[in-house]
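The other protein chains are all here in position, but one chain of the complex has been omitted.
Then we have chain A:
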Amino acid sequence: MQNLSINKRAAILSFVLLVVVLGVWEIAITRQVIGEALTEYEILMGLGQQRSAIPPPSDVMVKAWEQLSNPFYDAGPNDKGIGIQLAYSISRVLSGFGLAVLVAIPLGFLIGMSPVAYKALNPFIQVLRPISPLAWMPLALFIIQDANSSAIFVIFICSVWPMLLNTAFGVAGVRADWVNVARTHELGSLRTALTVILPAAAPTILTGMRISIGIAWLVIVAAEMLVGGTGIGYYVWNEWNNLDLTSVIFSILMIGVVGMLLDAVFGTLQRAVTYAE
């Protein structure tokens, strides 16, 4: 044990923890089911009710295998594969996030470069930022009159703030020396923005984007529970209505996995643009 690397020891510990947690869960559920089993009399008399228990991990794994072996089936509005549902959610997140990028990055540059613009816009930002994105939903539904676009708008509104503030912060913090290098090389505003300020502020901007994508993924589940129809949030709620807790647990896990992957993508991008001074 001593001569294994830290990574290997950590991996073994993680695996042991997983086995222990799943084991305890499995045993606890099995006992509960046995303990609460109805007597033959009760069954014959139609008394009592089978309480739907929390499914054991083995059931969830069977469900996962079943779902992941055919993730893209489509058997009508209430029966679509997990892959299709996730694809709906991811496409909404990316659309809203993409729109937010288009607005937040240029606006962030403006605020970061102009103290006047910063002071003028700051009160609006400070008031709008703490609003729960879901609070916009009724207004969005009324104005846009389309559930899907409203969900995208909610994603937009929640991802715009971290990106906007980080871009402004990053741009304002670009060292004056680097801007002077651009000035002594007679670079125009656009070239300065693209070749000096953007790379200089990129790590901070990417941090904002990473926070935004995380929030967007948190919010999409709730938004889809509200608007319904498609998506992983709707799927969770629908399975709850079906009292299919196995599917609920499985989809919770999938939300975690996809969130982790989205974060990993932005983590990689962030490392790619980070520089040492």
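The rule is simple: contacts are C-beta pairs under 8 Å (C-beta built on N, C-alpha and C of every residue); 3 or more make two chains touch, one makes a residue touch a chain; residues count from 1.
Just so we're on the same page, contacts and distances are computed from a predicted model.
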item	value
Absent chain [UniProt protein name; select from "Sulfurtransferase complex subunit TusD", "Molybdopterin dehydrogenase", "NADH-quinone oxidoreductase subunit" or "ABC transporter ATP-binding protein"]	"ABC transporter ATP-binding protein"
Contact with the hidden chain (one of A:Ala120, A:Val181, A:Leu194 or A:Val257)	A:Val181
Residue touching the undisplayed chain, where the options are A:Leu164, A:Ala200, A:Ile213 or A:Ile249	A:Ala200
Which residue of A:Phe124, A:Phe142 or A:Tyr275 touches the chain not shown here	A:Tyr275
Hidden partner chain, residues of chain A it touches	177-178, 180-181, 183-187, 195-196, 199-200, 202, 273, 275-277
